[in-house]
Every structure is written in C-alpha cells, then in structure tokens.
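Missing here: one protein chain of the complex. Every other protein chain is in place.
Then we have chain A:
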Amino acid sequence: MELDIVALSRLQFATTALFHFLFVPLTLGLSVLLAIMETVYVMTGRTIWRQMTKFWGVLFGINFVVGVATGIVMEFQFGMNWSYYSQYVGDIFGAPLAIEGMMAFFLEATFVGLFFFGWDRLSKIGHLAATWAVALGSNFSALWILIANGWMQNPVGSAFNPETMRMEITSFFDVMFNPVAQAKFVHTVSAGYVTASIFVLGVSAWYLLNGRHLKLARRSMTVAASFGLAASLSVVVLGDESGYLTTEHQRMKMAAMEGMWHTEPAPAAFNLIGLPDQRARETHFAVQVPGVLGLIGTRSLTREIPGIFDLVEEAKDHIRDGIRAYDALQAIRAAPNGDAAPAEAKATFGDLGHRLGYALLLLRYVEDPRRATEADIEKAAWDTVPNVPTMFFAFRTMVGLGFFFILLTGTFFWLSARRALDRRRWLLRVAVIAIPLPWLAAELGWVVAEVGRQPWSIEGVLPTAAAVSNLGASTVLTTLLGFIAIYTCLFIVEMGLMLRAIRKGPDPDTGPEAPLAPGALVAAE
C-alpha cells in the first residue's frame, strides 16, 4: 500500500478505531456486571457485594476514560479526514451519532460521576439506579453507533438527490431497523459481555492462585462465568451472519471470508483451513468440510452461495449501469433547474441512480467515468474484492476464539456450580492467560467487518478513495504520528494503572450497609 492521502487517512482511522475498541468492549460488559453485582448487594444487603462493585468499578473507571477520550476523536475524524463522506452521507449518518449523544452518552457520562462520587450521598436504591443508568447508557450507545455502522454496510432507507449532490434519507424507520445493524448490535454487545466476563474471571483466578481476596474472587468468578457463558453462546449463535446475505457486498464479504473464488453447487463446502492467494485468485491447500458453509450461510440445502468470480461479473454490470446513471446525472445537473431536465435523463437516473456509486469506482482510473474502457471496468470490478487472505484468517481466528470462550466460561460455570473453583490450579492459570484473548477476537471482528467492506466506505454508494478530505499527505502523516504517540503513551499509562490497581486489590469495606430509602439517609447523617 503506497502512502497516499487515502492510505494515510485509512491508517489513521484504523489506528483510532482499533485503539478505541480496546476500551469499548470492557466498558460495555463491565458496566452491566457492576450493575448486576450492585443489584445483589441491594437485594441481599451483604457488603461484600458492595466491595466487589467498588473494586471492579475502579478498574472500570481507569478503562472508561480512555474510551471516552478516543471516542471524541472517532466522532471528529469523519469531518476531519473524510469530509466528502461527511458531506455526501451526513444527512443519514449524522443522525444516529447525534441521537447516540442525546439518548445514551449523556446518560452514561452524567451518571458515571455519581457512580464514583455518590456512594456517601445516595441511598442504596439511588446509587443502584445510577449504576444501571451507566450500564444502560453504554449499551444504548452501542446500539446507535451500530445503526450508523450498519448503514455503511447496508445503506437502506436513502436515495441520492441530484439537486444537493448527496445521499438523503427516505425512511428513518428503515435506517433504524436495518437488519444488519440489529445483528451487529447483538453481536457486538455480547462480545463486550464476553470480554468483561473473561477479564473478571482471569483477574479473580489470579487472586485465587495467590490465595488473596478469596471471598471476592470466588463470587466474582461465579457471576462472570454464568454471565460469560450466556454471552459467549450469544456471540456465536446470534453472530452477525444473519446480516451477511442481505446485500450485494455482504455476499462478497462472505465469499472473501471463505476464500471461495468459484460458486459451488449447493450446499457449498466450508474451507476449514487453506492458503488464499489474491494474485492467483485461488485458495491453495484447502481442507473442506462438505455442505457446512451452504447450511450456515443460507440455512438451506439448495440455495447457492456465489463465489468471487461470479460476484465480480455482477459488479461489471453494476459499473456499466453506474456509468449510465452518471451520464444521466450530468444531463440533469446541466439543466438550468430541476424541472427543465430532460425527461429521459430523469427516467434513467430514476432506474439506475442506486448504481451511481459503481461509476465512482472508476475515478481511480479515469477522470470521467463515461470515458472508461473495458479494461478500466475490469480493473474496477476486481477492486470490489477485499483482501481475501486477511479476511480468511481474521475470520477463522475470531470464530476459533469464540468457541474457546464458550468452553472456558462453560468449564468455570460447571466448577462454580460444584463449588470447586480452586480445585484445579492449571485451569486457573488458563483463565489468567486467556485475559487478552477477547480483545484479540474483538479487534479481528472489526477487521472482518471493515476490511471486508472495502473498497467501499458506504457499500455500493461511495468508494473509500472518493470519501477523503483534500488534505496534504504530509499533514495527515503528521497527525497520524501524533495520534500514534498519544495512544502509545495512553496505553502504557492505562496498563500500568490497571495492573497497579489489580495488584493492590480491593479496599476493605467495613462500613455499615447503606440505608435503603433516601429519607433514611438523611436520618443517618
């Protein structure tokens, strides 16, 4: 990849997104675990559960702030680095981001202050409400962000407006209830729950191995194992495969994940392992399991899953349609006002306007898509194939980890039920070693979703290369290096404080049980 403005902007986005996503899954999951632990405290009145909530809350806080800090960069960099994108789709994409702020992040950020500062100021119920508000806020936050992201993958409920030269919303309902977005939401928050569960499980296992804080560690493990088992089953079973077949490109993403170059007779075989070769356009040494892919992908024995070659052929047709749409758009724009535009051009654009994005793929090769040669179309059509080896291995590693998490949380769930958590020390060691793995899976999930979307920023609508700001490469290189430096420092500081807090362990909680009702609190003072 040569380092032009597009590559640099993508690198900067990926750096920020991947870094941001180191902190988000733990926030999502740990906020819910905190709420569960505190609920147990309020219901049973046992102060050990308050101590647990406070201890995991400290770790939550250290993690949370970096997520917040990098979240601002996430929101601002669309406008900074992707200004044509912002101009082109802001009418649709901006709304979920703004609603996320209003509905979710405000709630989360306002109550997180009370979570930390409100223990002595609030009644039991009042503080519990604040904790649940944080959990609810962070999860709603994920919902709206994934509605925005889902629209990038499957741009429903919108159409191009020649008068404003941008995409505009036609149905907010369709954008909100986009099936891809809903599937992604379930998948992503479940992954967050798994991350937090395995984090709590691993840290607690370390305490058990060292014979420290046994009461806190055992109880935490029980909560984490049961919550984590449910969540890891949900990640795999309700994974976002349900969205894959709904659009053109999700089919390309699937074919790339599978390294499936040619359409196979239904039901297609699953490539367990192999070595995809982008240049030769084939997958070497494939070990196949007959029928499995067809079953997972289509839930039928007869529907075919298209291979990459067939999808590229389809893309060529789309590009030709796109050129006609582009031509009609120019005719419409040339007319002095909308009404005077030639009826024929309007009709053509009405039919083929949704393929306009495919014409923009040609901008890499010709200035005016209408002058594209067959060779240009061939090249642009092959551009619609994402990086197959990356997709192939990222997907397999992620899925493999997903099954491992089920096994791990399931084992500890069983041990916890038999009250035998610390009987097998090697299992505790496995739990400690497993701590970083959910993060690896989550980052790979991002790679599968977003590398798989290339070459599009908005699937079928706007190519990534056309979406960037007209900035100098040196300018973006400067900020990229700046961000990398900041993130590296933040990461070191964050990890240092995290490890310190874990080594230090929970503060002793000797205080009395807090009163239940607000009135009682005043009386107690």
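In this text, contacts are C-beta pairs under 8 Å (C-beta built on N, C-alpha and C of every residue); 3 or more make two chains touch, one makes a residue touch a chain; residues count from 1.
The rule is simple: contacts and distances are computed from a predicted model.
Comparing "Paraquat-inducible protein A", "L-lactate dehydrogenase complex protein LldG", "Cytochrome d ubiquinol oxidase subunit II" or "ABC transporter permease" against the UniProt entry of the hidden chain yields the protein name "Cytochrome d ubiquinol oxidase subunit II". Contact with the undisplayed chain is limited, among A:81, A:139 or A:182, to A:81. Screening A:7, A:48, A:99 or A:125 for touch with the missing chain picks out A:99. Considering the whole complex, the residue from A:131, A:271, A:454 or A:469 that touches the absent chain is A:469.
Taking the complete complex into account, A:107 is the one of A:107, A:135 or A:181 that touches the chain left out. Contact residues of chain A toward the unshown chain are 54, 61-62, 65-66, 68-73, 75-76, 78-81, 83-84, 86-95, 97-103, 105-107, 109-114, 116-122, 126, 133, 161, 163-166, 168-173, 333, 469-471, 475, 478-479, 482, 486, 490, 493-494, 497, 500-501.
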